[in-house]
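Let me begin by handing over the structure; questions about it come next.
The complex appears here minus one protein chain, its other protein chains still in place.
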Amino acid sequence: MKKIYMFIIVLVVMIFLTGCWDQNIYEKIGFILNTGIDLGSDDKVLITQSYPIISETAGNSGGGGPDESEGIKVETIRAKSNLLRESREIFRLSTSLKLEGGKLQSILIGSDFARERNISEYFELYERDIQSTVQASVVVVDGNASELITKGARFKGKPRLGIYINEVLKRNFMAGYCPDTDIIEYDIINTTPGISPIVPMIKLEGNNIKVTGTALIDRDKMTGQLDTGETACLYLAMGRTKQSEIIFDLPEDIQSEKKKGAVFTRKVITKSKIKFQDNAPTIHFDIKPKVILDEYTWGDITDPEYQNKLEESLNTHIEKCLDNTFKKLQAAKCDAFGIGDKIRAYHYDYWMSIGELDGWKKIYVKMTATFDVKSQIVRYGEIK
Amino acid sequence: MMITRNRYRRAENEKNPENNIEISHSLKDNLTILQEQFKDCADVVMRSLKTAGGRSACMIYVNGLIDNNLVQRDVIPTLLSLKESQLSELKDTDIFPTIQYSKVFILETAVDYVLKASTVILINGINYALCFNLQDIETRAFDEPEVERIIKGPHDGFVESVAKNLSLIRRKVASSKLKVKMMTLGKRSKSDIAILYMEDIANPEIVRKVEERIKNIEIDNINGAGYIDQLTSDSPFSLFPQFQGTERADKAVANLMEGRIVILVGNTPVALIVPVDFFQFFQTPDDYNINYFFGSFLRLLRFTGSAIAILLPALYIALLTFHYQAVPLNLLVPLAESRSKIPFSPIVEAMIMEIAFELLREASIRLPTSLGPTIGIVGGLVIGQTAVQAGIVSNVMVVIVGITAIATFVVPQYDMGLVFRIGRFITMISAAIFGAVGIMVVILFAIAHLVTLESYGQPYFQPVAPFKLKDMKDIFFRLPLFMYSSRPDVALPNDKTRGRGNSKRR
Partner (left out) sequence: MWHCPMTKPEGGVTVKEDNVNLITSKQAVVFIMVTQNGVGILYLPSDMAGHAGHDGWIPVIISGVLSLMVSLAIIALCRRFEGQSILDINRIIFGKFISYILNTIFIIYLFLAAISNLGVLASSIGVWFFRSTPLWVLALYIMLPSVYLASKGLKGVCRFNFLIVITIPVLLSSIALNIHNLRLTNLLPVGVHGIDEIAEALPHTLFAYMGFEALLFLFPFIKDKQRIVKHVMIGSITVTLIFTGFVAASIAVFGEDLLAKRIVALVGLARMIEVPVFERVDLYYFAIWIAAMLLAVNAYLFLTFNTVKKVFKIKSKIILLAGIAFIVLVFTSKLSEDADTIFQINHYSGDALFLLGVLYPILLLIITLITGKGVKKT
């Protein structure tokens, strides 16, 4: 009996020693950190990818004077093709490292591509392949994504491109100046009728990459944009507390050369209500931000009349900003608040009667939204 | 299986007529046989004497084992002044003024007594031998064992004599319910075995099983407690220890109080405790002497350490060989940089470092104490650092191996620590073949084995499986002592309460 056990065990072990099919040795992989998609000629797209260079000298700190070629920390590569996979195979024909997209940090979409093609078409790859990540940020580039990646890879004195873009986006998202949408969020919101995704926008400026605000998406194409101030107000209206600085005009009777003041949002509570008037919906927002006074001029904030005046001008500023923002949203047919979604959930008959999504887009453009901002300055720092 | 085979051999031996020779009345006949047996045994002394009544007598003893003073003072004078008339009374009355004194009728037993440090006296004309157990055997003092140190608590440990160990335990448990059963084991070594249990707590069925299994051992020589462990366990092929060995007396007593059985083995300071469960190996007596919060912290630390010891190198190999996407972003490039200098694949690199450390550890046991720590520092720092600079291993690997090595020492019991040391290698190989799935399969297989293992009929992995909530208070953390009102189920104790309220509840 024992001999049979031995034989079986040896047989089994021999099977496993014949080699491993799926090994993916770590240091032989080139981690793609950024992918850029632009429109190319004759219906193809231009794919740019950047991956960090792992060199033996790159790890040493303060080594002997590096010349131009050794200072490169990121390699970029680009090709024209129809598919992301096809381009990756083209790249693999010439790179020494095996390119893999499992650690992708952000996918940069050129603005021309975003306006003409369906964005989520190219996300399908990341959803299908389980090794790849769906937590990469979706970013629209104001301009050419390929140019941004190629120039950004050569930046001196800045961290590697993927990490640099990550950090800039993350910080500004916490401040409310741009949204933070990753691939899976984009897909979820895109496939839900009645709400549209919004995507951060960046721009190459000299030797820096700058966040310019939000790109508005309607049915998978970019249709408009907001700047950073408007995005901050948008988050206030959504009721999401961000650490943004809001710059507002000082009331007229305050003498100051600065003419503006700044507050820091601490917490915001928003209630929105959808009402129907003559079979048309209107939405009303009640926004109550609690702010901390950050910078304005020497004055006496403890004087209640003074405080009221400041709060008044802050309210007017935010309301005006929100009106502008909502008009831009309507012009772009981008329903960032998800009003259509709420109508579908709570007023299903109305939703069906207007013809679902297509009908909603027509009605959305004509909707009225009223904003009622009641801000409260809760703290003001060390001096009055 | 080994036990049943031995049963047949044992029956054969008992039929051997040589072992049943009776002592004859003639001294000469007895001496002839004894001289044949003790031929060339230079340390066995056979001294002839003549009693006062003119009879010849012979004193047989082993030089160096007996207490010369006591024999000279109490035995020899009485023997020399033995009158003829006293001879017939010898059988019924006590003439010799000694504490331990027995009469033997079988020659082989007398030989055993001589070899066990007794002085045996044969007198011409009587058909029994007188045996006096007056020994003077050198043993060391009760010292705290080196590998089982604790901070707060008694520092006495067992020594190499069963009698002295018994005395140590008896000192700590002043109860007549502490029962001791003595046996001899080993055909040639004839070592003493003592089985201790508390009569009103321990389960009599388990006591009976232990006795039976030990009686059925057929072996020449018991060299250490480990022999008994391996010859009587339920699953001899299993990697996991099925006996707990300890040199500490307080640990043995604590286990007696839980209804377990302690086996003392002659000539070895290690006592064996049965039945065991898996989580016992992570407990030390220190846990109970300190505050419950810190005791729980230390327990959890031990479990974490064991988990790290098995998983960390395997996880490193699995991530670097198959699952690059699970490496955190901040570690991504530095790790790739340090790995790019290494010509070996992760599994080879890990094996080199692990085997080097195992060699170092095994060698450092045999080094004299003056060299030991030095080699440790030299080995760890210099060799590790040089290996990194030579480009044989990466610095992350050295850190991992260092942490793992320390983590394996966290397990209090040596036997269980060995399991984790070997388990680490198995997991590493499995991770190199199948990545994270390989690690899972090995762990699941180990759990499957643990769950079906039994120690004297008791499940090994309780109270986790089968789940016993009231025993969980002592496993992953140590609840305050006032909550300990019942004994754990492992030994199926008769008296479930620890001396509180009603006893004798089933």
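Every chain is named by a letter (A and B) in the order it is written, and numbering of its residues begins at 1.
Just so it is clear, a residue touches a chain if its C-beta (ideal position, glycine included) is under 8 Å from a C-beta of that chain, and two chains touch if they have at least 3 such contacts.
These numbers were taken from a predicted model, which means no experiment stands behind them.
K.L.:
Using the touch definition up top, pick the residue from B:Ala307, B:Ile422 or B:Leu444 that touches the left-out chain.
P.N.:
B:Leu444
K.L.:
Which one, A:Ile53, A:Ile184 or A:Ala262, makes contact with the chain that was left out?
P.N.:
Hidden-chain contact among the options goes to A:Ile184.
K.L.:
Identify the residue among A:Ala280, A:Ala345 or A:Val365 that touches the chain left out of the display.
P.N.:
Residue touching the absent chain, from the options given: A:Ala345.
K.L.:
For chain A, which positions touch the chain that isn't shown here?
P.N.:
So the residues of chain A touching the missing chain come out as 1, 12, 15-16, 20-22, 127, 130, 133-135, 184-185, 187-188, 191-192, 338, 341-342, 344-346, 348.
K.L.:
Suppose we count only contacts with the excluded chain; which residues of chain B make the list?
P.N.:
Given the touch definition above, chain B has residues 234, 322-323, 325-326, 328-329, 434-441, 444-445, 447-449, 451-452, 459, 461, 464-467 touching the missing chain.
As a convention for this text, only the chains that are shown with their structure count from here on.
K.L.:
Quick one: which bits of chain B touch chain A in the complex? Just the residue numbers, please.
P.N.:
That would be residues 319-325, 327, 329, 332-342, 345-346, 432-435 of chain B.
K.L.:
Which residues of chain A touch chain B in the complex?
P.N.:
16, 20, 22-27, 29, 31, 52, 54-56, 58-59, 100, 102-103, 105, 131-133, 160, 163
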